[in-house]
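All protein chains but one are shown in place.
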Amino acid sequence: MTKAIQIDNFSYSYPDGTTALREITLSIEHGRRVALIGPNGAGKSTLLLAMAGFIRGTGKVIIDGLDTAGNLKQVRSAIGCCLENPEDQLFMPTLFDDVAFGPLNMGLDPSQVKERVALALARVGLAAMAQRPPHHLSAGQKRAAAIATVLSMSPKIITLDEPDGSLDPRNRNNLVNLLTALSQTLVIATCSMDFAAAVADTAAVMDAGRVVAVGPAEQIMSDAKLMTSHGLEVPRKFINGR
Amino acid sequence: MHMANELLSVPVAAGTLAVAAGGVGLICRKVRQVISSDKLPLMGILGAFVFAAQMVNFQLPAMPGTSGHMVGAVLLAIVLGPHLAAVVISSVVIVQCLIFQDGGLLALGCNIINMGLVPCYVGYFLYRIVTAGRSSGLRIYVGAMLACVVALEVGAILVPIEAALSGVLAVPFSTFLLTMVGVHFLVGLVEGLITVAVLAYLQQVRPDLVLDALSGRVRLSKKTVLWTLVVFTIIAAAGLSLLASGMPDGLEWSYLERPDQPDFKPIISNENPTISAADELQTKYTPLPDYSVRGSKAAGWTSFAGIVGSALTMAVIWTLASLLRRRQLKCTTHT
Partner (left out) sequence: MDACIAFAQKAVKMHHAYIDKFAYQDSPIHRLDARVKFIVTIVFTAVVISLPRTSVSILFCYAVGPFAVLVLGGVPIGFVLKHILFVSPFVLVLALTGPLYDKTAATVAFGPWAWQTTVGWLCCWGIAGKFVVTMLALIALVSTTRFEDLLAGLQRLGFPKLLVIQLSFLYRYIFLLIDSAQHILRARAARAVGRIGFRAGIRFAAAMLGSLLVRSVDTAERVNTAMRARGFDGNWRTINRLAVRGRDYVFVSAAAGFIFGLYLFVRPMLR
């Protein structure tokens, strides 16, 4: 069975020479929820960009059986990216337009687009805000809206870059519930171990551009030595066993 | 600096709207073919930047209590190139009119030309001449300074010309022109200083922005440039000859000065039926409404009736609307 994401020996350096990713090899199966954890500057965001084909490096990145080098249009339909700042993702005058942007670019006709938008907005609980402009939404709503803009394209994989950033506890809980209810494969970069523990079943630890450990979330994140040696901590959920 | 509707006559407004629309339309068409669509969000966001930039103020020298702020047309032309900058500034002017009511709807044509098209192209042209492709520090700053002063001056000069062609204002052309030139020289200097300072900052932090990396390669064909120059020369010549022919304050001024010749024919006859009808209307109205030159009181009473009638109508509309709203509220609260 094809993996959702297959990365083989992928390396990338910025234009000024600094290495961002070193020989990354990672394999993620369909249906998994992966937390990509690591200290600041480890390369998590860069890796997510590589998965969506935004970066040209050495090595292969294969999404749902397609090589990103050369199949960009199909890859971008298969994998949806939620960027770190929802403001960057909500660039249309109304929420409806933003959520419709993806399906329209896929070439669907208006009635199909409207259907997809309605479904995606209902999924994230923002159906009532469809005709509102993005700056009318609260921080939590903007985050949910950003996810809706990706959901409407019916991707198989969704990557999220620090989705829990600057959310208050209530909104964070809503986000956790939303993500755990999704059926897609998820790759979530986050700096919050508690959030990772709440959402993910698999954890991949990154440091200095490398993937240093991959495995079941509970196993990886309860390893105190591993966590602290990479500038992280054991989530509350896994302290004292369970 | 933003022109209001009331300074223009309809023919001048229509003319400038046509010129502005034609210019912007042409630029959009050419740019769309050549520019990568990567630039689209950049243009929009830099337009928003212009708004934000106009909020950042600083103390002016020797003028306590007043502060200056940046206009941004020339900076944008240097960073984006003249064509993209012209589109961006035009969009800024449109939004200023529609959302902030800065400048009238009919004056959009004038405002786009005076503050967008002219400063961007004139400024960029001068900047290019001074820097001549070499991006050494001093040349950039001198070029930017010169570009700002001249570009803003040319834009400012157009305002009294457009107002004079409309003949609405009572100010003599020369006074208006001198005031605008004087004020905008200072404005241009300040703009130049702040533009140079920003460019200096960018040279340190993001030199790639100053080195023309953001502008696309849009080539207007030589023929288009030539034709545009020809059209502009004709317009300028017509305008200047009008002014030079002893009517410094426009067509209507001359009507006003001859109240004893109600059949005075307009000097420039117009084939266009709408404009000649408007002209006829204006010739007929030598006893100007609202006041009686010939002693008839009828005009005074009609205007009185008009105003009282309108006030009553407004009161009725207001009352009806508030009653309706109260009923609506009652209905919704009772369900």
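By letter and in written order, the chains are A and B; residue numbering begins at 1 in each of them.
The rule we apply is simple: a residue touches a chain if its C-beta (ideal position, glycine included) is under 8 Å from a C-beta of that chain, and two chains touch if they have at least 3 such contacts.
Keep in mind that this is a model prediction, so the values were computed, not measured.
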{"item": "Visible chains that the absent chain touches, using the contact criterion stated earlier", "value": "A, B"}
{"item": "Residue of A:I7, A:A20 or A:A52 in touch with the missing chain, whole complex considered", "value": "A:A52"}
{"item": "Among B:L7, B:A77, B:I113 or B:A164, residue touching the chain not depicted", "value": "B:L7"}
{"item": "Chain not shown: contacting residue from A:P134, A:P163, A:G209 or A:P235", "value": "A:P134"}
{"item": "For chain A, residues in touch with the removed chain", "value": "49, 52, 54, 73, 76-77, 80-81, 83, 85, 87-89, 91-94, 97, 100-102, 104-106, 110, 113-114, 132-136, 149-150, 153"}
{"item": "Residues belonging to chain B that touch the chain removed from view", "value": "1-2, 4-10, 13, 24-25, 28-29, 31-32, 36-38, 40-49, 51-53, 55-61, 67, 70, 79, 87-88, 90-92, 94-95, 97-102, 104-106, 168-172, 193-194, 197-198, 200-202, 205-206, 209, 214, 252, 256, 278, 281-282, 284-285, 287-293, 297, 299-307, 309-311, 313-314, 317-318, 321, 325"}
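Assume only the chains that are shown with their structure count from here on.
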{"item": "Whole-Å gap between the CA centroids of chain A and chain B", "value": "47"}
